[in-house]
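Here the complex is missing a single protein chain, while all its other protein chains stay put.
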Amino acid sequence: MNTRGQRILLWTAPPAVALFALAYLVFPVFSPPLSPTLTPDQVAAFFRGNVTGILGVAILGNLIACALVPLFAVTAVQISRAATSSTVLTYAYVICVGVGTTAFILADYCWGMAAFRPERDPQLTSLLNDMAWFFFIAPVGTIMVQNLCFALSVYLDERPDPIFPRWVAHFNVATVVLLAPSAFSILYKSGPLAWNGPLSFTLRLTTFAVYIAVMFWALLRAVKYQGDDRVVLA
Amino acid sequence: MTALIRNPLTIVWALLTTVTIVSSLIALDGGAAHQINTTVTTAVLLIAAVKAYLVIRHFMEVRRAPVWLKATTSGWVVGLFTLLLSFYFASL
Amino acid sequence: MTNVAEGVTPGVDNSRPDDSGRGHVPGDSSMWFFVIGDLLIFGVYFVGYMYFRGQNHELFLQSQARLNLDIGAINTVMLLTSSLFVALGTEAARAGNRVAALQRFWIALAFGAAFPLLKMFEWIPEICSGLTPGKNLFFMYYYVMTGIHLCHVALGLVIMCFILRHLKTSKAPKISFVETGATYWHMVDVLWLVLFALLYLMR
Partner (left out) sequence: MSGTVAMAPQPAAEHATSWRKNRKLDQWIAFWSVPFFFNLFGLVFVPLSWMMPPRSPGSTTPHIVDFMHSHNLLIACVILTLAYGLAPVSNACYLMQVRRMSVSPAFRYSMMIGAITGAIVGMLFPMFCFGLGAFRPGYNSGVLTMLYDFGYLAFIGSLGCFCVMWMAFALAIILDENGILPKWLGYYTIWQYVTELMAAPVWIVKTGPFAWNGLMTFWFAMTLYVPWQIIVYVCIYRAIKNQPEAELDNASPELRPKTVEFRSGTSA
């Protein structure tokens, strides 16, 4: 029983992250993030002026939408190694990944759709843009539960030699708290909680980036020490 | 073959088929005008109730079943058709 | 409920059910839970149909006139005949006569399979002439109720195939399994009898 497969999947994460970073940096909608206070006409004008950039990133985003799934899948495998009474946490984790990724894809669709025919009625372009932001920023519920599942599996693990250091679990709980404010972006059009505000946008994306980096490191370590351990999965 | 024909189940089936044809004829004859006709409705619904009862009783073998099952299924037939007929007459 | 538990003792191969006193629940008792529940659920549909019919007799009568009573009546006979052969087959299986049981279940399957086929001959011309579920409330009820019933028929045919396979391949056929499937099929029959009266016949 070797862990080569897990390691291969893990190492698909760095290029994926690089592509996400590229998408983030060249996406006109994010530099600076579009304000929720713009009127439909202003939004439509913005999309008309940035068709290439938005459409290009929408296509790229569509292609790499599921690029981090292997990382999450390896996490699921490691969760299932924890000595708990069942694989309930693994299953919840996997379902959460599927749901969360779908939300991201919908956001990507909406931006792409808005840029595909920029001469559309401004009301509709604005609606697509709002919907994209809703799906991009707000649905933090699944990643919160995901990280809680992971943390729980570390806390409840009964094996004498823990798979993960305990602080990784603490860190996951911390990300849950840091991600939560994004959900409130639905309520505000300005201020720190608006979708372009420091709490909803900057904090959320930074937390997510740090989280991916930390998990990548933690998983590499866990897989390295897994050795011949059998995995109770499925 | 004669055993099959003499089988009580076959007799029940013959009865069921006959009343199906009879009730279709009633509908074709008395209900040809496609107007409200209480006689036709009462007749076909009662025939349907009897048919349902016969199938439950003989084909489903509730005849030989414990009392609670007999009571529940008969209760369903009686209750359902009472409700259907009362809704029908109440709406006239 | 104690009777129930006794009625379903598994592996009662070819023995006759005990006719002494308390009676015998044919088949699996949880199937009876399903049958009675299904009868109640359809009952709600039937009564709902009657209630909404009462709100607009004219519409229902006019729409009813456009149904194909012939196919409806033939289908009723098909299901009744199929039910008869299922009942006869169950009897044969119980008596240990496997050849006769198989033969009768095959006939039952053939009659049962004719039902959806005829249903298509009924539905397709109707839909093509614009009588879709969106036409009016009568046709909505007509398609929803016969549609759900058709799902039941389809499931019943699948179950019948399993019974056939069981009778063919297993060393000692379990009569309770045959009875369970038969009970379900007869229920499909009962529901159709009521549907036929409500949709095609009443005025």
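Lettered A, B and C in written order, each chain numbered from 1.
Rule of thumb we're sticking to: a contact is a pair of C-beta atoms (placed from the backbone, for glycine too) under 8 Å apart; a residue touches a chain by one contact, two chains touch by 3 or more.
Please read all numbers here as calculations on a predicted model, not as lab measurements.
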Handout entry: Which displayed chains the hidden chain touches across the whole complex
Key = A, C
Problem - Which of A:V140, A:V168 or A:L199 contacts the chain that the document leaves out - result: A:V140
Practice task
Based on the whole complex, identify which of A:L127, A:A174, A:L203 or A:L220 touches the chain you can't see.
Solution key: A:L127
Handout entry: Interface with the unshown chain - residue positions in chain A
Key = 1-3, 5-6, 39-40, 77, 83-92, 94-96, 98-99, 102-103, 106, 123-124, 126-127, 130-131, 134-135, 138-146, 149, 152-153, 156, 158, 180, 183-184, 186-187, 226, 229-234
Exercise for the section: Provide the residue numbers of chain C that touch the chain removed from this figure. Expected result: 28, 30-31, 33-34, 37-38, 41, 44-45, 48, 52, 132-134, 137, 140, 144, 148, 151
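Convention: only the chains that are shown with their structure count from here on.
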Problem - Inter-chain centre distance, chain B versus chain C - centres from mean C-alpha coordinates, in Å - result: 14
Problem - Set of chain A residues in contact with two or more other chains - result: none
Completion exercise
Shared-interface residues of chain B (touching two or more other chains) are none
Problem - Residues of chain B defined as touching chain C within the complex - result: 4, 7, 9-10, 12-13, 16-17, 20-21, 23-24, 26-28, 30-31, 34-37, 40-41, 44-45, 47-48, 51-52, 55-56, 58-62, 64-70, 72-73, 76, 79-80, 83-84, 87-88, 90-92
Fill in the blank from the handout: In the complex, the residues of chain C that touch chain B are 3-4, 7, 17, 19, 22-26, 32, 36, 39-40, 43, 46-47, 50-51, 53-55, 57, 61-62, 64-65, 69, 73, 76-77, 80-81, 83-84, 86-88, 90-91, 179, 182-183, 186-187, 189-190, 193-194, 196-198, 200-203
